[in-house]
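For this view, one protein chain was removed and the others were kept in their places.
Chain naming follows the written order as A, B and C, and within any one chain the residues start at number 1.
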Amino acid sequence: MSKHVVVIGGGVAGLEAAGRLSKAGFEVSLLEKDNKTGGHLNDWYKLFPDRRNSDEVKAYLYGITLHDGIKLLTNTTIEKISGNKTHFSIITNKGKELVADAIIVATGFDLFKSARKEEYGYGIYDNVITSVELEEMFRNGKIALSNGNVPKTIGIVHCVGSRDEKVGNLYCSKLCCVTAVKQAIEIRENLPESKVFCFYMDMRMGGAYYEELYREAQEKWGVNFIRGKVSEAGEAIDNKLVIKVEDTLAGRPLKMELDMLVLMAGMEMSDGGKKIAGMGGLNTGENRFFAAADHHYGSNRSNIKGVFYAGTCTAPMNITETISHARAAVSEVMDYLRDGR
Amino acid sequence: MEKYGYTISKGRQIDYESNDRRIAEYIYEREPSFRLCIECGGCSATCTTGNITKFSLRELHILIKRGENDQVRQNIRKCMLCGKCTMVCPRGVNTRNIVVLAKQAFQKSDEYAI
Amino acid sequence: MKIEGKKAIWKDYQKEIADDKFYYVRSCVRQNFFPGSETTFLKIMRDELKKDVYEHPCHTTCTGIGYHGDIVPVETTMTVVARQFAIMTEAGYENLLPSCITSFGLYTEILDTWHHFPEVEEKVRQQLKKATGREFQIPKNLAHASDVIYKFRKEIAAKAKYKLINKNTGEPLKVVDHIGCHYAKMFPSKGVGGAEYPYVLTGIVEEWGGQIIDYPERRHCCGFGFRQYLVQANRGFSVACSKEKFESMRPFKPDMIITNCPGCPMFLDRWQYVINEMEGKRYGQNGEGIPVFTYEEVAGLVLGYDPWDLGLQMHQTDCEPVLDKMGIEYSPEDKYNTGVNVEHSKSHNLINV
Partner (left out) sequence: MYKSYLCVNLFTDHIFDSIMEKLYDLLLKDIRFEEGLNACMNCGVCTAICPAAEFYNYDPRKIVDSVQTKDDDEITELLKSETIWYCGECMSCKTRCPRGNAPGLIIMALRALSQDLGFFVESEKGRQQLVLKRTVGHWILKYGYCLYLEGVGTALHPEQGPVWDWIQDNWSDLFKKMGANYKGDGPGILRKIPEDAMDELRRIFEVTGGMKRFENIEEFSKKKAEELDMTLDEGIDNEYFRHIYKTNNGCHTR
């Protein structure tokens, strides 16, 4: 009888892990809390840095997972996890028990809830939106203000919920800078008359072809970059947003009116992940993400034998890294089930 | 008006809306590499003037971009156009030419004649 | 503007405010500039709401203005504050009720410091003992006087004779709320509604019929800045801050400003006069100025107290436009009648903005 592996989470990491496990001959159950898989990929239209359609990546992932070898359980959350030395018992919200030889936790991240940065007025001022909402506008082919008008000046705020002790997140979410640059370019493509301003603390363009994208944004698209953390936004009587920032490289405070403000919300340990950490006795780090057994060579291993991590439940990662990390998790599971117990 | 022994202070914020950025536009058109600066400060570090006075070429670029023309005008004369800065720029910005063009733009504009 | 977003934030910043048995400490600025406000506050608390509010003659300044003017060392201020606590403890009270925002902020800051650095509290205890022989307990509850009015806003509304409504149009008055910086900017959780969208005055104004205006410079300081106003050479900065606010609120056409800090109403009131004198610029409808009130004054007006008992004649910017809009009956000829020297008072020709 083949071994049974339960994968928790049907986002990029979960799908990749499930597909690879199935290909390697394991019996796989894939648990997803929503009614469909795909995770955050469903929220993004085009991906950085090459701006390919996210549907293409989803198509690849669905290609390796949507078959009889993988038991997909949607709308499924976990009520209880228990285990002895060789097996785990997972009770779902539907009262079903799954017995697993190993578990891959791929619970991903939650987008930082931008309303927590109260001073930016998300959820209060009409034209303060998040990167995800802008992406939805790109998908629908219409970038518009709340009154339907086309924005002429758009500000993009980096580090919303990242590198910020006030919201309890000391870490860098790593992908917001490149997302900001990508979205800035796309705004300019869609609205050639518009002016776009990125407010950043440091441009962290650490992925392949990210820096090149940054350069393109400057060179080809005339995106303006202003170094300073936006301090607050207010709403003027004509619905324009008044923002205050220090132009730190000029050493002067700067005040600007914008039609639209886009918040680059960061990544946080998911609520689902937190719940599982609590009931499974899994260690989390100071950043609240799952703490891997070793930061350098054990990033897929947890503090419990037989439980492994894949993807952004351990730290912010891009899709490339997430897929690699999921594959690595599968390789750890294979070692474990062969001789590791 | 000084009536009570003081005047009402004027703001020193960069007021983006009311600033005149025509000098910057003039340079963007003629020297597109002006857009490529990443504010590394390499130019200022190597700048002879910058090493003996308070002049900062990096900051001058920012001030041009923001339309802080008075401050630009006060400082731009300090540049001796030696061109050392262009040799170190990691983004290949023709930093010297930006100063040349800014001076040109000022000269062409009566309002900002140097 | 989506009010739901603010409501969600307000829900997160509820603070505990005592119900009764308050120990009241006065404000240096209020006593000198708005004495009627403190008198009105106590009248509302004691006569209308039947609360026990105790005041001890031996309490002193908390030294707040000296502290923030940097002439009083932090240890001195902490020990003076400890003495206030000691007098309260001796009087058998636990709920501290400061009239002043600077004091409130200072008490909050000091309690927070002692919480994080118990050795500092211990040192202060020793110094207080050495200097005065007194000992103290930490207050059980610390609420600013505006918090308390906020808490009892519904009770006051139930007794109200007037509303913050324009009698002629039936429209709510458009009110700018100005929150003292030290109310919640240092410790957002200590203010009703937090630091970014404080609810303390908003709740009061809405309960009494008015409508709050949210304008871009809402969070800006009035410009007091302690040494910035107290020294003449620095006042250009001080007035510039208020001017920034007036310019920003101007398009919203506010009927009035309400404040919860002792100093802000004085500055927002006087600087309108100064800006007009220096630059010929007038604010408010028809250039008649934007009347500025303390929250106690507004409570008193709503309850139907005589405007001249509240001390509205001590404002430089006339309050009458708001009284007229609310339909409040008042006697214009009694405005400058101090009840003793009528002729002398009347002889002054007051120029208002």
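The rule is simple: a contact is a pair of C-beta atoms (placed from the backbone, for glycine too) under 8 Å apart; a residue touches a chain by one contact, two chains touch by 3 or more.
Quantities reported herein were computed from a predicted structural model and do not represent experimental measurements.
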Touch partners, limited to displayed chains, of the chain removed from view: A, B, C
Option touching the unshown chain, where A:G69, A:G207, A:P253 or A:G281 are the choices: A:P253
Identified contact with the non-displayed chain, of C:L164, C:C241 or C:M326: C:C241
Among A:D110, A:D164 or A:E257, residue touching the chain not depicted: A:D164
Touching residues (missing chain, whole complex) on chain A: 119, 159, 163-166, 201, 227-232, 244-248, 251-254
Interface with the unshown chain - residue positions in chain B: 3-6, 9-13
Absent-chain interface as seen on chain C, which is shown: 26, 28-29, 31-33, 35-36, 38-39, 55-61, 63-66, 68-76, 78-80, 83, 105, 113, 116-117, 120, 123, 127-128, 130-132, 134, 181-182, 185-186, 188, 195-196, 219-221, 223-228, 230-237, 239-241, 244, 270-271, 273-274, 308-309, 311, 313-316, 336, 338-341, 344-345, 348-351
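The rule is simple: only the chains that are shown with their structure count from here on.
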Chain A-chain B separation of Cα centroids, rounded to whole Å: 40
Whole-Å gap between the CA centroids of chain B and chain C: 46
Multi-chain contact sites of chain A, meaning residues that touch two or more partners: none
Contacting residues of chain A [partner chain C, same complex]: 115, 118-119, 121-126, 232, 234-237, 242
Complex interface listing, chain C residues touching chain A: 1-2, 4-6, 8-9, 194-197, 214-219, 251-252
Touching residues (chain side chain B, partner chain A) in the complex: 12-17, 28, 32, 35-36, 38-39, 58-59, 62-63, 65-66, 68, 91
